[in-house]
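As you look at this complex, bear in mind that one protein chain is not there, while each of the others sits in place.
For reference, chains read A and B in written order, and residue numbers begin at 1 within each chain.
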Amino acid sequence: MHIPDNYLSPATCAVLGAAMVPVWSVAMRKVKAELTRTRVPLLGISAAFAFLIMLFNVPAPGGTTAHAVGGTLIAALLGPWAACIAVSVALLVQALLFGDGGIMAFGANCFNMAFVIPFAGYFVYRFLKDRFQGERAGLICLGLGAYLGINLAALCAAIEFGIQPAIAKDLAGLPLYCPYPLALAIPGMMLPHLLVAGFVEAGFTVSAFAFIRRVSPGSVHQGARTRIPALYGLLGALVCLCPLGLLASGTAWGEWGAGEIRTALGNGRSLAFVPAGMTRGAALKALWPDYAVLGLPAWAGYLWSALAGAACLVIVFKLLGLLRRAGTRA
Amino acid sequence: MPEMPAWLLREERYQPLRDQDRFLDRSILAFLALLARGGALGGAPAGLRPEAPVKVLAALVTLLLVALSRSPVFVAVAGTGLLALTALQEGRVIAAVLKAAGLSGLFTLLVMLPAAIWGRAPAALMITVKVCLSTACVRLVAASTGPAALAEACKRLGAPDLFILVFDLALKYIILLGEFALTMLHALKLRSVGRNPGKTGSLGGIAGTLFLTSKEMAEEMYDGMVCRGFTGEYRVTGRAGLGLPDAALGVAVGLLAAAFLLLRRG
Partner (left out) sequence: MIQLSGVSCSYGEGDVLAGIDLRIGRGDSVALIGPNGCGKSTLLKLLNGLVPARAGRYAFDGEAITLERLRQAPFAKRFHQRIGFLFQNSDAQLFCPVVYEEIAFGPRQMGLPEAEVARRVEGCLELLGIGGLRGRVPYHLSGGEKRKVALASVLALNPEVLVLDEPMNGLDPRMKQSLREIMVALNAAGKTVLCSTHDFKYVEGVFRTAVVLGDDHRVARVGAYPQIVNDEAFLRARNII
């Protein structure tokens, strides 16, 4: 998943690098508070460990092999903040001395592998683990966390690649950096990770963690019970990413209106008719058709709609939870 | 002295099945390659050359200009400059730079191939060339600068002391732990005499042992540092003094920037 230079525009690199700066500062502060004595040696050696983990070839389904990243493993062992620093330093060594990953793209690579993987993986793991008892369940939660972590990172990388043709064009409209749009980048990145790399990462993470926990349980990071705000953070991030939908031209497959369906299918050749049910069938008058709100620009409308929609869903689920608990108590 | 079990006295008649351990062989190769490259993590050649911070800054500027440029002429100019700089290095550095640039160029070409076929050939070609140059630029700095000097360069460019120490330690321990990991992989290989249904489990055991060993080493190292007067503060000293080679490199980068501005298309 290491992104080389010149695949992402300098603007994208700058934005992701800037996003990492506060993450690193907070990580340094948190690590100073948590690991007092041995922190310098432990961080240095953990960075070496993070580097070496990425060298292992792990058996993959189908008889091939793949590399793991290990971000979720290190987060489960040392906590997510220390993992962020360890993986960042490992990535720096890889970029500077081994040519693995670009220098300008360093911020992007850190964002994907030193931020998304450890944090997403760790929070999914802890969130699920705190709600299920048992050692075996803990391992399954870790595997899920690792799988989701690496796939989320792959998605981020795919988005970083996929928006390049839209945001960096020359005069003739040709792409300057990665030439593959979202429609190609997302399946291109996600399919190998969903089908192969995710399982490799999960399997490797679980087996290493299981060994360490069995042999030396005291070495594992004892984190505080996850606070719910983390989940809100994830939701918030998803809400902010919604306007990306605007970049995709046309209408999502299957969501055509009656007029659109005439031209939508068939490679430019139009459907000669409109299905009768669509002209005369049920019509739902939505509150905010096409996500347009009161004349605001499209992206603002999207954000507003996303926020409102998410809030409504959360309220509904919480109310349901309340009802269920009341029901079981009765 | 207990007696020998009967099976130990017999000769083993054993015919292994066809089971590949590709992951093991590839892992071993990866670690061998790392340790071979470990020489590169060693000392730096001395002599008439620019200071590491200047080289790093020059490289960053060059990378940025190459990335931003839309002019094939500029990219050619930058390429020529890098070629000239490479020519000034010793043989082993030249080989490393050319190999890195070649490999990355080939890989990018493969990735860009669908785009090229699809009608974006000029863009694909430009990106491939830029990737070659960027890789060459970074490899040039890395191969001609020792890791200690690189760490110092980061310090002089504003990185915090804690980061420098962590980076330095990471480099040292990549080699030490890497050797330990390689020995473990060898041990696993020698005992993989048949079909191992728990391949990932064995690898997990190695990774787990590696982690626990690294934690122990960290605590020992801390004790060692305390015994040598470490009190929790970290100061990294930097050497001052820029000379002629630094000025020359500065001028070269300045000319490159000028060329960039001149060759900008609207």
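Keep in mind that, in the parts below, a contact is a pair of C-beta atoms (placed from the backbone, for glycine too) under 8 Å apart; a residue touches a chain by one contact, two chains touch by 3 or more.
Since this is a predicted model, take the numbers as computed values, not measurements.
> In the full complex, which residues of chain A touch the absent chain?
That gives, for chain A, the contact residues 211, 214-216.
> Taking the full complex into account, what residues of chain B touch the chain not shown?
Residues of chain B in touch with the missing chain: 1-2, 4-5, 7-12, 14-21, 36, 39, 180, 183-184, 186-196, 202, 205-206, 209, 212-213.
As a working rule, only the chains that are shown with their structure count from here on.
> Between chain A and chain B, what is the separation of their C-alpha centroids in Å?
For chain A versus chain B, the centre distance works out to 26 Å.
> Hey, which residues of chain A end up touching chain B in the complex?
4-7, 9-10, 28, 37-38, 40-49, 51-53, 55-59, 63-65, 70, 73, 77, 85, 89-90, 92-93, 95-99, 102-104, 170-171, 174-180, 203-204, 206-212, 215-216, 219
> Would you mind writing out the residues of chain B in touch with chain A in their complex?
20, 22-24, 26-27, 30-31, 34, 37, 40-41, 59-60, 63-64, 66-68, 70, 100, 104, 108, 112, 114-115, 120, 122-124, 126-127, 130-131, 134-135, 138-139, 141-142, 147, 150, 160, 162-163, 165-174, 176-178, 181, 199-201, 203-205, 207-212, 214-215, 217-219, 221-222, 225, 234, 265-266
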